[in-house]
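Of the protein chains in this complex, all but one are displayed in their positions.
Here is chain A:
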Amino acid sequence: MSRRYALYYKELCDLRWNGQIMLIVASVLIVNAGFLLAPHEIHDSFFVAFTMCMLTLLMQGNLMVEEHEQNTNRVLRQAGVKPLEMILIKASITALLTVLHLLAFFLLNGYSWIQIFKTLILVSPVIGMFLGIGTLLGQASKNTVDVSLYAWPIILFYFLVESLVMNLEPTSGLWFVIIPNYHIHYGMLKLQAGELWGVYLLVPFLWCAVAVRMVWRITRV
């Protein structure tokens, strides 16, 4: 318990002065404030995708790579800190910030509390998936520059798929069914229309499970 408290203490002391993370948070806030203030026809699912890519993925990747970049892994290992424990501490901070961000956006966008709750359940597997990818990026990178370098192709691909999903009819291609964007977009539409949306959790959950499994494997090495 005291070890976890120590790790949280260290992360929070460090986060306050982490310019890179602060810049990520600030840019996501500014862009999303622009979404809210300017008249637009973009669906809220794009905002969710933007937050996941720009905040969840990059923040988790940057937090993970810091230990490697600062050569602090060895001392943590010697103190008995398991890699999984460290990943969970960092992921919980990233997840909390993502959820707070989404909560603020949905509230300002006029969602009811029950709608917010349901939407958060719908997007939770995607949060898990991006946390997993961010962790893998952080583990594979040597420094924060590497994280950005490897993250951008993923971000651009996700945005491309997101824009395709938003502009095509649901019946235009079966291959969309295997990507999480489709399920988040149509899940949110169904949820707002008061229709059944639970089925849209399945595929994102599978993606999340794959990402978590990969993270689990690297912690066993």
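In this text, a residue touches a chain if its C-beta (ideal position, glycine included) is under 8 Å from a C-beta of that chain, and two chains touch if they have at least 3 such contacts; residues count from 1.
Definition applied: contacts and distances are computed from a predicted model.
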Answer for the undisplayed chain, UniProt naming, from "Caffeine dehydrogenase subunit beta", "Transcriptional regulator", "4Fe-4S dicluster domain-containing protein" or "Cytochrome c domain-containing protein", is "Transcriptional regulator"
Touching the unshown chain, chain A contributes residues 2-3, 5-7, 9-10, 13-14, 16-18, 70-72, 74-81
